[in-house]
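All protein chains but one are shown in place.
Letters A and B mark the chains as written, and numbering starts fresh at 1 in each.
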Amino acid sequence: MNLFHLLPFVVIAVITLAGAVAAATLSNLVHAALSLVLSFLGVAAFYFLLGAEFIGLVQVIVYVGAVAVLIVFTILLTRPLPGARKGRNWAGVFVAMAVLAGLLWALHGTTLPASHPLASNALTVLAVGQKLMTAYVWPLQAVGIVLTAALIGAVVLAMEEKR
Amino acid sequence: MINGLDQIFVIAKGLLLSLLWWAPAWVVQVVSAFVNIAAVLAVFLTLFALISVFERKILARIQNRYGPNRVGPFGLLQPVADGIKMLVKEDIVPRGADKVVHFLAPIAMVAPAILALGVIPYGRNMTAFSIDAGILFFFAVGSATELSVFMAGWSSNNKYSMLGAMRAIAQMVSYEMPLIVTVLPVVMIAGSLSPDRIVDAQAGYILGLIPKWFVLTPWGAAAFLLFFTASLVESNRTPFDLPEGESELVAGHMTEYSGFKYATFFMAEYFGMFAVSGMAVTLFLGGWHAPTAFLQFIPSWIWFFSKLSVLLFTFIWIRGTLPRIRIDQTMKLAWTFMLPMAFTCVIAAAVWHYAAGGILGWLESLAIVSLVYAGLSQILGARRNLSVRIYRFAE
Partner (left out) sequence: MDKLSAVIAVSSVLFSIGLMAVITRRDAIFILIGIEMMLAAGNLNLVAFWWYGAHPELLTGAMMAIFTMAIAAGETAVGLALVLAVYRHRRTTQVDELNSLKG
């Protein structure tokens, strides 16, 4: 891995993880939500690095355009009361660090297969569309039903109650 | 007929890049990208300046008065005066405002608009960045605009900015759906998400006279009208400018911004208009193709900018003519009318395509669109009892 390929990877990794750490530790809710958006953009950049441009663009549309807007709207509608600020739960941080250590130890101990990425761009929209309609048509229908149910459920849950 | 005038900008860029014969390939690529970006920015900043004065003059003429006509001949140097005013104004930040977010909001608003201008084909071989999934990229950066509206509204620490931002986000999110679904039939028929391929699919002429643009098909006309209306909403223009209406919320989410930041918001709104009009020209009006085979000697980029100007004039014309729509009426329009119509356009396009160009396919798709439109109008307008109005005070 020469420097030319290493530099974008390191920059994007730093941006993603910095955004994630900020989202997990900041006390101001809106700042945390905006750092989460930065983190999602970093993950989308990762998808571009990994040759999955279509998934990167869908990540921006779905996560940044929809999920982040939902989170932001909920922050607007539920104004947090300025309550007593208790200290951080250090036991939780320790548990998360332990999980990370376990994952990295497992990664270190595994011999992953040799990396031989595709020579050309196989993830064209045409290929995705063909796969969706042939091999993955039942998951597509199932996802459609799940999303419809989620939409109806969310609307019903958030509806104003009739007085 | 590719003549020199048509390709003049491509040839100029080629000459510029040949000055770098000594450099490695990646340097030439980077410089080429920068030249593209500089060209797009130069053209659209000039167009922004011109449109800002033409809008005021056209609105004024609609309202039976002259527009700005003091600065320069016919007021054409008004953008210079506006620019100087915006730059020297005091930059006021409210005391309770969140400084970082307040600063970042205009930048986050204008960056996606400029990004979206990069995938539109402006002429033959004249796309700034030719991406395979260009339409998807366009919508991806479009959805990043909503967050910047929220950032602007929330960071101002102002109830009315917050209300304006919430309305603006609700509007923009609701109208993303009709915007994307009306593009679906075009992508289906053209078979590709790349704007270059979509423009190529509209080449050719029937009998040398009638172009094969998508707007001249039944489903295309309906889809174009829906796309145009949705783009009016996405740019927060009248009749959908309740989030920033001056008589309602002062300037909505932009209230607490002054000077250069307000100019940046203004610029972002106009760049959004340019981007979405450019996309409408690409998807429905045949891109840079000429209307008849005879007129193909006129360069392709002149055709593109003429069509773009017609669409921008229509934006301004509608602003001067129609009153504002309430926010709940806007939402109802999006979800109960525009979304079903958009889905019928998809079905009508499929019927038209599988009839393989026969006259029956045209008639069937026209019938589908008209019947669903008539049905929706009946269902949605049935509750209103329209009778003769009695004016009490105006005799």
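In the analysis below, a residue touches a chain if its C-beta (ideal position, glycine included) is under 8 Å from a C-beta of that chain, and two chains touch if they have at least 3 such contacts.
Predicted, not measured: the structure shown is a model, and the values here were computed from it.
> Kindly name the visible chains that come into contact with the excluded chain.
Hidden chain contacts in the full assembly come out as A.
> Contacts of subunit A with the missing chain: which residues?
Residue positions of subunit A that touch the missing chain: 1, 9, 13, 16-17, 20-21, 23-24, 29, 32-33, 36, 39-40, 43, 46-47, 50-52, 54-55, 58-59, 62-63, 66-67, 70-71, 73-75, 77-78, 80-81, 83, 86, 88-89, 92-93, 95-97, 99-100, 103-104, 107, 112-113, 115-118, 122-123, 127-128, 131-132, 135-136, 139, 143, 146-147, 150-151, 153-155, 157-158, 161.
As a convention for this text, only the chains that are shown with their structure count from here on.
> Using mean CA coordinates as chain centres, what's the subunit A-subunit B distance in Å?
29
> Help me check something: in the complex, which residues belonging to subunit B touch subunit A?
Touching subunit A: residues 98, 100-101, 131-133, 136-137, 139-144, 146-147, 150-151, 154, 162, 166, 169, 173, 176, 193 of subunit B.
> Subunit B touches which residues of subunit A in the complex?
30-31, 34, 37, 53-54, 57-58, 60-61, 64-66, 68-69, 72-73, 76, 121, 124-125
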